[in-house]
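Shown below is the structure under consideration.
All protein chains but one are shown in place.
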Amino acid sequence: MSEALLEVSDLHVAYGQVEAVRRVSLSVPTGKIATVIGPNGAGKTTLLGAIMGLLPSHGTIRFAGERVEGYDTEALVRLGMTLVPEKRELFHEMTVLENLELGGFSRRRSGESRAALLNTLDEVFALFPRLKERQPQLAGTLSGGERQMLAVGRALMAKPKLLLLDEPSLGLAPLITRDILATIAKLRDTGLSVLLIEQNARAALKTADYGYVLETGELSLQGNADELLHDERVIATYLGKR
Amino acid sequence: MDATIAALLTQDGLTNGSIYCLLALALVLVFAVTRVIFVPQGEFVVFSALTLAAFEQNKLPGTVWLLIALAAVAAFADVLSLWREPKRMLRSMAGTSLPAALAALLVWGVASAQMSFAIQVLATIAAVTAMGPAVYRLAFQPIASATVLTLLIVSVAVHFVLTGLGLLFFGAEGVRTTAFTSESFTIGSVSISGQSLLVYAFTIFLVIAMGLFFKFTLFGKALRATAANRTGARLVGISPNFAGSLSITLSAAIGAVSGLLIGPIATIYYDSGFLIGLKGFVGAIVGGLASYPVAAAGAIFVGLVESFSSFWASAYKEVIVFTLIIPVLLWRSFTTTHSEEE
Partner (left out) sequence: MKRLSVTKILVLTVVALIAVAPMIAPAFYVTLLNYIGLYSLVALGLVLLTGVAGQTSFGQAAFVGLGAYTTAVLTTQYGWSPWLTLIVALAITLTVGYLLGLITLSMGGHYLPLATIAWGMSLYFLMGTIEQFGGFTGITGIPPVSLFGFSLERESHFYYFIWIVVLAALWAVANLLDSRPGRAIRALKQGTTMVEAFGVHPGRTKTAVFVIAAVLACLSGWLYAHLQRFVNPTPFGINQGIEYLFMAVIGGAVSVWGAVLGATFVTLLKTWLQDLLPKIIGEAGQFEIIVFGILLVLILQYARDGLMPFLQRFVPVTKRVLPAAGDRLQHRPMPAANEPVLSVAAARKTFGGLVAVGDVTFNVDAREIVGLIGPNGAGKSTCFNLISGALAATSGSIKFMGHELIGQPASAISKLGLARTFQHVKLVATMTVVENVALGAYLRGSKGIIASALRLNKEDETAALAEAMRQLQRVGLAEHAHDAASSLPLGKQRIVEIARALASDPILLLLDEPAAGLRFAEKQQLASLIKTLKGEGVTVLLVEHDMDFVMGVVDRLVVLNFGQKLAQGLPEAVQADPAVREAYLGA
C-alpha cells in the first residue's frame, strides 16, 4: 500500500451522551478510493462530519502528514480536503456558475489568480458537460442528478487532494449513480484520493480499492474491495441474519 | 390638502423613506448572514452625523476615543482568547483592532489639519465603517451559534452600550450638519430641494452599488452564499466569522452614509439612532428580513406614511406607523411558509 494521505486513528464522536462513532481507525492511501459502507444509522455521516471539522471529536486525524484534529472546516479546505455532503448543501438561489466559482473561494483568498480558477472550471465542465449547459440556471432548479454533479463539481473547484463523498447515490436513479461513480474512478486515476461513504454497498465496492464496514458506530470488517464484495458477512449486515 | 402640499409631503416622505430604505437593506443583510437582528444600526447613523458635525465645528470628534476604545478592547479580547496561537491572534487583530486604530489616527489627522469638507466626509465614512469589525468581534463572534433570541438580547445590549458611549464621547447636544447643497428647483408650483435630490441620487447609487457588489464580486457572492447555506459556505472555505464581520462592516458603512444624508435634514442627538433604526427595521420586517426589494419598498412606504400622517394627525404619527406593521406582518407571516425544525 502506498503512503496514506489521510490517517484516522481511534476516533470517537459523541452527541451529548450518545457515542455515535467509536474507536474508528482508517486510512486513505494517496491516489486510491477507500469506501466506508454500512446500513443507515451506522454513523457514516457523523464520521465524515468529524473528519471535516464540522463536528467535535476525540482521536487523531492526520492529513498529508499534518495533525489536523480540531482544525476549522475552512482551514481543512485550504489544506486540500473537501466534502460533498449528503444533503449537497448547494446555494440554491445562486446560479450554477456562481456555485462553482464559490467552490474556488479558498483558492482565491490564498491569492490564486482568476485564470487558474477558470482552468479548473474547464476541467469540471469537461467532466460534467451538463453543468456547462446549465451555467446560468439557479442551482435550486436543477434535477437531483444535476445537483449531485454540481456538488461534486463545486468540491473539485477547490483542487482538493482528498475528496470526501457522502452517499452520492442517495435519491438518484441507478444509472446516474453509476455515472457519478465512474467519474469518481476517473478522478482517482488522475491522482485524486477519495473517501467514499455509501449505503449502496455493491456499487461502492465495485468502484473502491479498499473497504470498511461500519456497523452501529464501529468498524466491523475491512479488506480489499473485491474481497468484501463477495463476503457473506457484508450481506448479513444489510439484510439481517436470522 | 392641495397638490402643492401633497407634493411637499411626498417629497419629505421619499427623503426619509430613502434613508430608511438604506438601513432596511443593511438590516436584511446582517440578519441573513448572521441571524442577528441588528438593533445598533441606528447608532452608526448617529455617530456619522455627530462626527461630521464635530469636524465642521473644528472640534476633535469623539469618534477618535470611541475607535481607540474599541481597538484596545478588541485587541485585549484577542490576546485573552488566542495567546496560545500568536499567528491567528495577529491575523484577528489585523482585521479588527488595526482598522479601528488607523481610522482613529485618520480622524485625528483630518481634524487637526482642518482639511477640506470632502476629506472630512470621507474620513467620517472610514471612521464609522471601521467600528464594524470590532463590534462583531466583541459582541457577536463569541456567541455566533446562539439562538436568535439570545443574539437579539445581545444586540439590544450593544445598542445600550453604543448609546452610552455616544453620550460620553459626543455629549448631549443635538447637531445639524451643513447641507451638501442649498440649491432648489421649481417644477410648476412645486419646489424640490437640492438636498432631497441628493438623498434620492445617493440612495439609488448605493442600491445599485450593493447590487453590483453582490452580483459580481467574490466577497459579495460569499455573503450571499453564507446567507443561502451556512454549511455549504463553510465547505467551500468561507468562515462564518469572516462573513459575519464583513456584513456588519458593510452595514456600518451604510449607516455612515445614511448619517451624512440625514444630518442636514434632521437634528441628530446621541440617542436618535433607535427610532431611525426602528423605522428602517419596519421596512426590513415588511421584507420578511429576507427580500431586499420588498424591504426597500416597505421602507419607502414607511417614510410616506410617516410624512402624510404627520400632516393629518401629527400627534398620532408614530401610532399610525407602528400599528400599520401588524397587518403587514400578518400578511407576510401567512405568505411565507416555515417548516418545523427536525
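Structure notes:
In this document, chain identifiers A and B correspond to the written order of the chains, with residue numbering beginning at 1 in each.
Quick note on the criterion: a contact is a pair of C-beta atoms (placed from the backbone, for glycine too) under 8 Å apart; a residue touches a chain by one contact, two chains touch by 3 or more.
Note that the structure is predicted; figures quoted are calculated from it, not measured.
Within the whole complex, the absent chain has one touching residue among B:60, B:82, B:98 or B:152, and that is B:152. In the complete assembly, the contact with the undisplayed chain comes from B:165, out of B:28, B:165 or B:268. Residue-wise, the contact with the chain that is not shown comes from A:202, picked out of A:23, A:87, A:186 or A:202.
Within the complete assembly, B:139 is the residue of B:93, B:139, B:222 or B:276 that touches the hidden chain. If you put the hidden chain back, the residue from B:7, B:89, B:266 or B:325 that touches it is B:325.
On the side of chain B, touch with the chain left out of the figure occurs at residues 37, 138-139, 142-143, 146, 148-150, 152-154, 156-161, 163-165, 167-168, 278, 281-282, 285, 289, 315-316, 318-319, 322-323, 325-326, 329-330, 332-334, 336, 338, 340-342.
Although one chain is not displayed, its contacts with chain A can still be listed: residues 16-18, 20, 39-41, 167, 169-171, 174, 199-204, 216, 235-242.
One rule holds in what follows: only the chains that are shown with their structure count from here on.
Chain A and chain B have CA centres that are 41 Å apart.
Residues 218, 221-222, 224-225, 228-229, 231-239 of chain B touch chain A in their complex. Residues 52, 54, 72-74, 77-78, 82-83, 85, 87, 89-94, 98, 101-106, 108-109, 154-155, 157-158 of chain A touch chain B in their complex.
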